[in-house]
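In what follows, a single structure is set out as structure tokens and then discussed.
Shown here: the complex without one of its protein chains, the others still in place.
Up next is chain A:
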Amino acid sequence: MPRLSYELLHHARRIDPLLIPLLHTCRSLPSAENELRWLREHVASLNTPRHPLASNASGVLPNAWRRHRLERLVTARSRGTPLQYLLGTEFFGDLELKVRPGVLIPRRETAVAIENLASLLRANGKVLRSYLLEARGDGSRLNILDLCTGTGCIPLLLQRLMRHVGIPTQILGIDISPKAVALARENGSHVAHVKDICSFDRGDIFAESSTKSTSPLESLLATKQMTNIDILVSNPPYVSPRQYLHHTERSVRNFEPKLALVPVRRSTLWTSGDAEENDNRHGDAFYPRLLQIANTIIKPKVFWCEVGDLAQAERVAAMAVDTAAWDGVQIWADEPAFASTVQHKEVSGNAIKLVGEGHGRSVICWRDEGRAWLGL
């Protein structure tokens, strides 16, 4: 990390001494100033605890308490605690969701991709509505399943965006972490509309049933009356062990759950081959399983998943092409709405479109009806 210049620190101290510790984490003055303001606003919005000595109306003690509180938050932030954990919320699209240590903080890039997905679906809302009416009758909903749901951010945003164009949805989010499921439920009860149906449950997507008849996932879907999944979405752990060590931010490594970032190694599938290849395979571990679920258990019309970079996107696109189960596969970059920038990538002998600007961010696959829903 480059050292901060003496001039910058001096300048910052003149504005506010509390900026100095924040600069340690923020690295730039404008963002340190923003964070300090947000922390101040947060502290100002807190109710002061009742204190036996604060019975007089002088207000001196609440002020002292607030100052103390602010200093503690600034210290925590200077040590790298994510600001979102300190403030207790993060914005995802236009939703403000609760976040808390132990559950991954939703990322902007994810929200942008989900907004793009929703805007394609909305643009073809007519097709989607008449499909729902024909295939499942009056009053039916678009069923969306999110695997590895974390805060529940992805299905909650999709649900909200679809409701705005009059397409009712039923969403289900699944996560292995009890903390995540509890938080997602809180978020659901907080942001979902009364007419929305949303539920969150615990589950390991790798779980196999002991009896070999139906998988635990299948039984769960049956109890939720979600046997017809239209859209499957997932932002699974995708960081490889090496990337985790060398290419994640300190604050991510030290404060966010590793379970949400790095796939747990569960077999010796990749014992041969060179180290880099093994590392990649480790990072990719969730995708074959997601594709398998998509092809054997739920057969959605559209499958979207996030990835870490372009190389991973190409590997996942290749896996999808190789299953021969999809009628179309695309890679989306960070800003897929800049659709004027389209490149072609050679993947498993097919030309795959890379849409948008920025890093490779997600892979989207569809079956025939899905093509019409997305207008692709």
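Keep in mind that, in the parts below, a contact is a pair of C-beta atoms (placed from the backbone, for glycine too) under 8 Å apart; a residue touches a chain by one contact, two chains touch by 3 or more; residues count from 1.
Convention: contacts and distances are computed from a predicted model.
Taken from the listed names "Mediator of RNA polymerase II transcription subunit 27", "NEDD8-activating enzyme E1 catalytic subunit", "Peptide chain release factor domain-containing protein" or "Fe-S metabolism associated domain", the protein name that UniProt assigns to the chain not shown is "Peptide chain release factor domain-containing protein". Among the residues A:Gln243, A:Asn280 or A:Gln330, only A:Gln243 touches the chain that is left out of the figure. Per the touch definition above, the residue from A:Glu186, A:Asp309, A:Asp322 or A:Glu369 contacting the chain not shown is A:Asp309.
Considering the complete assembly, chain A touches the hidden chain via residues 11, 14-15, 26, 30-31, 33-35, 37-38, 82-84, 87, 91, 93-94, 96, 104-105, 107-110, 112, 235, 237-239, 243, 247-249, 251-252, 256, 260-261, 306-309, 334-335, 358-359, 361.
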